[in-house]
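All protein chains of the complex are present and in place, except for one that has been dropped.
After this line comes subunit A, so read on.
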Amino acid sequence: MAVQIAEVEGYLAQVKDPEIPVLSVLDMGVVRAIRPFEEEGVEIDLTPTYSGCPAMSTISFDIVAELEAQGIHPVKINMVLSPAWTTDWLTEEGRKKLRAYGIAPPEGQAGRIDALFGEAPQPACPRCDSRNTKQLSQFGSTACKALYQCQDCKEPFDYFKCH
């Protein structure tokens, strides 16, 4: 019997991003398509967040392991680059989870990063909600984050930058 896509989605919701373990691969928006494959298998299109994101191979491995454990076989993963991933694909649910985890979610539309200079965005501090925040470095603990500090409560935090 061919697999049910909704069932696969249910399993994928259990596969977390290894570097931000509160987000599932669905929340991240890196799963671009799910198709039945052969008799009882599934084919999944994945897109990397950043070209060099070291989590991608772990994510592919975790997806295959999770689905095979659920009896879905074979699992074929295609890496697709186009269209390029954007933070606009992070789900609303994902943004809430990020904030609760202490990471400020991306603000605004990804198109704004075209400007060479200009003020860095001032995301709300995930701890005290203050907008009085300051960018320390546009490169943070992973490629997808920038380093910030709240000027009020002094909490240093990661901002998931618009991309």
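In the analysis below, a contact is a pair of C-beta atoms (placed from the backbone, for glycine too) under 8 Å apart; a residue touches a chain by one contact, two chains touch by 3 or more; residues count from 1.
Please note the rule applied: contacts and distances are computed from a predicted model.
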For the chain not present in this complex, what protein name does its UniProt entry give, out of "Cytochrome aa3 subunit 2", "Thiamine pyrophosphate-binding protein", "Phenylacetate-CoA oxygenase, PaaI subunit" or "NitT/TauT family transport system permease protein"?
"Phenylacetate-CoA oxygenase, PaaI subunit"
Full-complex touch with the removed chain, picking from A:V22, A:I77 or A:L136, is A:L136
Using the document's definition of touch, tell me which of A:Q14, A:S51 or A:N78 contacts the absent chain.
A:S51
For subunit A, which positions touch the chain that isn't shown here?
48, 50-54, 81-84, 86, 110, 113-114, 116-117, 136-141, 143, 147, 163
